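Left out: one protein chain. Kept in place: all the others.
All chains are identified by letter, namely A, B, C, D and E, in their written order; residue positions are counted from 1 within each chain.
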């Protein structure tokens, strides 16, 4: 751990916030992608069955 | 009654509902003022509590006409009036829904917007308390104004003009309390006044609103 | 075309029309701000040009959704679209009508409201000129925003959000010009920029507005 | 290898990006982690700014991507208007939340940086102000996409908004620059120009920027796929209703 | 249960429209109002439903017994058909909405946003609302506008079920309601005559 001195709060919080935001964005994108895949699969199977 | 509250909240958060309208307007005011008066942060921090209160009040004012107008236009209000709910309950629920969708978000957003206007640090706590105490009064008074003007085709103008003077005491005590907090003066008097106005409005105005709404519906 | 203009003006001045709505809102802002920031006239006179511009802009913003929404709701817009008028003409006429009923009254009322905010004497002329030059741009840009959101049920919130950033340059140059006038600095640059924005907006935006209106009507 | 317009076919797009996605994501993770770890642990402090200089590895790449994402949306919107390729409109839609997040990161890290450097969280400095305006543009753009029901209508409207918005964004940038002149001298205490940044800061910054770019590309691929699938799902549901 | 209207005078926009209207509707009966455009049917129904005050005369039941449906259906475009109906069921505290959905064949449309319905489908939703009110007196203004023949049949069936359950119904219409058994009242004879000129009292005329 590097010595951050009196700016530790500032530096650490910017890293924390930014990484949290990026991770949130990625997680949301992945979840949405999974959901979209599942929903499409569902509908596609159903419509194949019904012709 | 709970069904009405839930429906109103649901309508507000659905696409095109009013939720966020007040907040967006608050944001607009807060962003535009520095563009107007210039970026000097000393000047900004001096007017910050006042602008925040005025912004919150305008945001409230603007969302008032949605309280009854939509239900009036599509006939729901006629139908509600014949429903087994006392008119006072309808009016109170509507005011509560308005506060939940407009007043409360404003209070929660105020600190962030305080940053943009370089609000001095000592100002946050009194500003928040004054907003939390004052916005319910704004909703209840506004509901009265909305009930007064509901039949009038696009009564928006009239509504603002009627409600404006009714809002002035709340604004004065609210902004005064935030300003005093910043300057380190005692804030008890404006606090008590604000609380008094809010309690009085909540206790009495629904009866007046219900009465005028009944008149407007016939 | 002239018939459309006359009808829009007539609708605006009839009971319940939008005429006066902008003006009233302007008045409300100007009256509330002193209550909010306190009655210190030195502070007021410093922020006066900015507040006047912000007030004018908010008044404009609020009346925008009437430009198309009413005609959309009662089906007139469908009928107009099939009428022998090019869409660009309809859009331009609507913007002109909006300016005549909102922008122009604001310009004329500004000196009076300047008094309320203790605007310094040197400020009147540059303020008036900047408003006269800038409000047409506000109307044209606003018409574009209104055309974008016309199909959306109560697109009011969206409309404000979309138009807000588009208004920023006009506001900055307008308020800056008034402020510089008060301080005795040269005002040519903001004046030229303001004139440029207005001319550009009038020349180009109607095409964009007509395009999005066509999309929205289908 | 045919013309690049082949990738405007949704099926082709999904197939290709499915192949590319693992590689791009892996590279993005490596570059991002590398740049940030290098910057955070293995760079010295600046003599003037102390440890706060480490914020640069987040702040500058995020700021760059915020602007670049908008540029990409502009190009995609133009392609939609001119050639009406659905994938391009959906890619613009997919990029907007990423750009908005980047703008938020730039704003927040900037605000945190400003506290020790300028003694204030927020200053109406031209650069910061134009970022706030950019954020508003993102918000409006996304809100418009969400508000319109019909997908093609939404694509048409948002692309016109993107075009007009770009013009006004540039205009605002000039306006803001002009506005803050003379009133606000010493506040813009940012580092000197890129050239003057010492190499110790420069190389990790480059890696970090590369990481952000790759992350952006990977996310655009993924989110565009999502949009395509969602749209096909809607179309199939509508089809069910017909039959 | 009986709706007795005696000597009722109604006004719109301050102008008397109908006067001396009197009729009785007993439980299990339906009364259809007819009359040319502008004769005052809408005004009369609104007065009886308690939405506006009468100039003179008396309506035998209070508004708590009535359910009113006018030209506007009170449908929220952003809520689904089910949500729209459920709301009214909750307000009137009458429980389930499935019978109402079934009565107007709305099951297939239940999850659709109401804004996307066709004119006739919207009207069916508006009428389904009457079923969930559970009120004994239905007051309907041109209920079958925009309905196709099949839907008119559904409507007639719903009204008959309501009447069979001891309810009563009052309707204005120009077109067929599918209710051959209903009594008809022409409002034209009740048209208000100009009041005597020198009757200058509290009513200013």
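Following the convention adopted for this analysis, a residue touches a chain if its C-beta (ideal position, glycine included) is under 8 Å from a C-beta of that chain, and two chains touch if they have at least 3 such contacts.
Computed from a predicted structure; not experimentally measured.
When the missing chain is restored to the complex, the residue among E:49, E:89, E:117 or E:182 that touches it is E:117.
For the chain missing from the display, the contacting residue among D:10, D:61, D:140 or D:204 is D:10, taking the whole complex into account.
Summarising the interface, chain E meets the missing chain with residues 12-13, 35-38, 42, 71, 116-121, 124, 142, 145-151, 174-176. Mapped onto chain C, contacts with the missing chain fall at residues 2-4, 7, 10-11, 14-17, 71, 73-76, 78-85, 217-218. If you put the missing chain back, the residues of chain D touching it would be 8-11, 84-86, 149-151, 228, 231-232, 234-236, 238-243.
Note that only the chains that are shown with their structure count from here on.
Chain centres computed from CA atoms place D at the largest separation from chain E. Separating the centre of chain B from that of chain E, both taken as means of CA atoms, is a distance of 37 Å.
Centre-to-centre spacing of chain A and chain E amounts to 54 Å, using the average Cα coordinate of each chain. The set of chain C residues touching two or more other chains comprises 152-153, 155, 161, 164, 168, 172, 176.
Looking at chain D, one finds that residues 136, 147, 179 touch two or more other chains.
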